[in-house]
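Only a single protein chain was left out; the remaining protein chains are all shown in position.
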Amino acid sequence: MATLTPTQPRTSTVPRKKRSAYPEGHEPVHNFLREPGPGPEVTGFKRFRAIAWEWMTTVDHKRIGLMYLVSVSAAFALGGILALLVRLELMTQGETVMGPDAYNQVFTLHGIVMVFLFIVPSIPASLGNFLLPIMVGAKDVAFPKLNLASFYIYGIGAIVAVAGLFFGGVDTGWTFYTPYSKSTVDGVLFMGLGVFIMGFSSILTGLNFIVTIHKMRAPGMTWNRLPLFLWSIYATSIVQVLATPVIGITMLLLFLERVLQIGIFDPALGGDPVLFQHFFWFYSHPAVYIMILPAFGVISELMGTFSRQRVYGYRAVALSSVAIALLGFLVWGHHMFTSGQSPVSSVIFSLITFLIGIPSGIKIFNWIWTMYKGSVWLQTPMLYALTFLFLFTIGGVTGIMVGALAADIHLHDTYFVVAHFHYVMMGGTVMAMLGGLHYWWPKMTGKLYSERWGKISALLVFLGFNMTFFIQFIMGSQGMPRRYYDYPDMPWLEPLHQASTMGSWVLGVGLMIVLINGIHSLFRGKPAPGNPWGGATLEWTATTTPPDHHNFKRTPLVTHGPYDYNAALPHLREQVSGDGAAAVPVPDIAVGVPQNEPSIEDGTRQPDSL
Amino acid sequence: MQIEETAPTRQEFFTGENGLWLPPQESTTAHQIDSLFNFILYSSTILTLIVAAAMVYFIYKYRRKSHADRAVDVHESKWLEVSWIAIPTLLVLVVFFWGFTAYVNTSIPPANSYEISVTGQKWDWSFEYPNGKQTVKEIVVPVNTPIKLEMTSIDVLHSFYVPEFRIKHDVIPNRYSYVWFEAPEQGVYQVLCTEYCGTLHSDMGALIKVVSYDDFATWLASGDGEDLSLVAYGEVLYEQQGCNACHSIDGSDGTGPTWLGTWGEQRPFEDGTSAVMDAEYTIESILYPGNKIVQGYPPAMASYQGRLDERQLNAIVAYMKDLNGAATPEELAPPGEGGDTGDGTEADAPPADDASETPAVEA
Partner (left out) sequence: MASPAPTTADPNAHEAHGHDGDGHHGDGHHGDVMLRGHDGQLHPANLQHHFISAEQQFESAKLGMWLFLVTEILLFGGMFVAYAIYRSWYPDLFDQASLELDTAWGAFNTLVLLGSSLSVAWAIRAAQMDNRKLLVRLLWLTVMLAGVFMVVKYFEYTHKFEKGIFPGQYFKLAEGTPTIAELTAGTAVLPGFADATAEGAESEAATPSLEETEAAIAEAAGEHGETHAGEKGHGEKGPIFSNPRAGIFFSIYYVMTGIHGLHVIIGIIAISILAVKAQRGRYSSVYYTPVENVGLYWHVVDIIWIFLFPLMYLI
């Protein structure tokens, strides 16, 4: 095996563990998780404090990515518990565990936490932050301090939003529709302000990513060699930068509406509640693409690597992301077919909604065709990717259903819509996030999780998810409205509600296993090799595991495309599979930068392609 | 006259006439929406199955047999890409035009529709007929007649939804919106609110009772209680005005306090004050429910200001007194025999002739 040892230990600050499973010469040298770190002389609480301070003030995109990962996971757990409570309450008719006001607050909080605290920042801020600079071959994002600031802004926004709970809570639904949100409890003020603040975080992250992709690509990293994950993050960032200010001003106006009675959205003062809906959805529909586009990117990476095949129709997939991002600004009105906007606008919005469905469909076909004549390896991340393909297809075709004007009259604001957007958001984004997390987990933590438990969790999540939400399609088309505390007028739906609730338990158990598997791997997991899955993008081929504090020893020179597995894994033919696969799924394939390449820093090449 | 009191339960909907997915079609326009729904349902089921089958086949056929496996180079095929762009595009355009035409066809009410005004209010629906008759939480409409509901809200957004009719529209303060339907069968259908409106959003229902034309005419002309004693009229109003949704008459607890055993009692309020429950207090509470909230109950009641006349208020008071054995003989006596405290309203009731006029033509 051609051993490429780009870096020799300079200073060994990390005490080697005895049972290291790294192949000879592949021990990670500079591990961002531990360095720079306090010197060995600092011990005990002081050491803990020094490390904590170092993390809190870090401008390293990888550490910020991990901090985001912990935060959004906590938000996901909170939102998930609230979701379980919602399902539990609906399990029987009448009061099951809480009263109507409590229920209204719980489902509202579920929505706000899941949308603003979890899913909007989920993939871009955690995986995106960690991977984007590495994938473009940069040392960091363009504005590292802004990156850290956006993390803290997110944290402050989240705290302000959740503080609303202690000031009356909020029971408006995550959509904050006026005039209800004007008249109800005071928690709305805090939630609105929290969303406003978190918007800045979202804008700063997007801005940072756009500039990084534009200006910081390594030599040879042309736009045509940009991994599809980055294309989708790029498209996402455009949406973040263009749409988020509008939710900012909307929340600000809502805030002023309550505090100063300015009346812009209050019919009692001459204002228009439908205008609020237009403003709200002008952000919140593009926000749907903020949520799903990064998932598209993750799936592209997974389908490529686990099929060891060029992603079919690279350009179509890349450009369709940008097309979706731009078209996404023109369809917000499809949330308002029954709201009293003019029928002409409804028709136009419906038409553009269908047009935006086409690029999404193209992506699905391209991903499936990527497996054609490939070498499909069913590891946990791939299971999640396939789950994504199946669930997102259902989410997509039901989107056609609710996008069709006449059908939406019947289905609007029923469980059909609830099921539809859970298929897209949870079946789409969350599945992709889980897949991506499993895929990059070894890179991020340097540890391997249990493949067996990974597969079990993927299976449970798949079954639980469909059990919970597929039933809701039927309930919805039968007429069950959303945001109902009780269904006194539809008692015959009780068995379906019960099945859905039980499905949510299966889903909960599946997700618990994911969490336990991850935490277990941190302490007991086997050390991960540099490129366990045989990826061809820079984070696999040009960095150590976990990556160096500065990502690369020197700026890499990119000589092949992101899915050129033949070029990235030149010595693969010499390898034979063995039963040691469980410990180290693929014997270490490539670590580090190929030697003897011209580099900018030693002056042998110019940054002409920047 | 036989009018059902509740909507039928759809216990058997798994095997019901309209299958697993949709409720029965009970309006003349429902089939247009259903055929579109079914078209999308079947075509997307086929599409999903194709996707799933391709996935399973590829996973099996191209499974990795050795870690040294390499993919075979696949050249991008123009016809393949064009076909999977063109076919879905055609499909969605078909769906768009279908949805668009069905939307236009189903949303424009016929010119001869019978108009009823609807007011949404937290958390009930009230209805007013062209002749001034008012109801709460239920309307009675004639069969085979196009009905147009002119809707507005007096507080927050609501949405008027009848699954069996496939109609839905938001109800917005200071604006008028409408839905229309024509029911070909007699029966009772459930109205649901589908725009979140607060605590009792899920209880904000109403019933649409579709009856024969003659029954409707009789019903429209009756019910102003001019031939009833105040107490008997109060009993009618108790259900008609939706009091029964929150206030029990058997002492059990509801969203609001029960009417049994509370008359003449000292009632403690949320703000610490209290008052004796008498006629004055009762009428104030009906007209301005927010003024005095009985301890332990939510401020959930909507104001009945402008929805009840003086005689109706007196009738409700009389009914409450009667529940507690405090009704006076005048209140128990039918009109004509005893003194009718609400005589002045008699003139407002439409003349009997109105009933025979055709109500369906109201431009």
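As written, the chains take the letters A and B, and residue 1 is the first residue of each chain.
The rule we apply is simple: a contact is a pair of C-beta atoms (placed from the backbone, for glycine too) under 8 Å apart; a residue touches a chain by one contact, two chains touch by 3 or more.
Quick caveat: nothing in here was measured; it's all calculated off a predicted structure.
Q: Looking at A:S71, A:N208 or A:S450, which residue reaches the missing chain?
A: A:N208
Q: Have a look at A:S73, A:S477 or A:T555 and name the one touching the chain we're not showing.
A: Result: among the candidates, A:T555 touches the missing chain.
Q: Among A:G187, A:P227 or A:G248, which one is in touch with the chain left out?
A: Per the contact definition at the top, the residue touching the missing chain is A:G248.
Q: Which residue from A:L256, A:V347, A:M502 or A:I516 sits in contact with the chain not drawn here?
A: Spelled out, the listed residue whose C-beta touches the missing chain is A:L256.
Q: Looking beyond the chains shown, say which of A:F279, A:F349, A:W367 or A:Y487 touches the absent one.
A: A:F279
Q: Kindly state which of the options A:G111, A:G157, A:G187 or A:G271 is in contact with the chain not pictured.
A: Only one listed residue reaches the unshown chain, and that is A:G271.
Q: To test your reading of the contact rule: which positions on chain A touch the chain that is missing from view?
A: Considering the whole complex, chain A reaches the absent chain at 36, 57, 59, 133, 138-146, 203, 206-208, 210-212, 214-216, 241-246, 248-250, 252-253, 256-257, 260-264, 266-272, 275, 279, 282, 549-550, 555, 600-601, 603, 606-608, 610.
As a convention for this text, only the chains that are shown with their structure count from here on.
Q: Indicate the whole-number Å distance between the mean C-alpha point of chain A and the mean C-alpha point of chain B.
A: Centre-to-centre distance between chain A and chain B: 40 Å.
Q: Using the touch rule from the top, collect the residues of chain A that touch chain B in their complex.
A: By the definition above, chain A touches chain B via 100-101, 104, 171-173, 177, 179-180, 183-184, 267-268, 273-274, 307-310, 312-313, 316, 338-340, 343, 346-347, 350-351, 354-355, 357-358, 361-362, 364-365, 368-369, 371-378, 386, 389-390, 393-394, 397-398, 400-401, 403-410, 412-414, 474, 477-479, 481-492, 534, 565-566, 572-577, 581, 586-587.
Q: Name, in rising order, each residue of chain B that touches chain A in their complex.
A: 7, 9-11, 13, 20-23, 32-33, 36-37, 40-41, 44, 47-48, 51-52, 54-55, 58-59, 62-74, 76, 80-81, 84-85, 88-89, 92-93, 95-96, 98-100, 102-104, 106-107, 155-157, 159, 161, 163-164, 166-170, 172-175, 177, 190, 192-203, 205, 298
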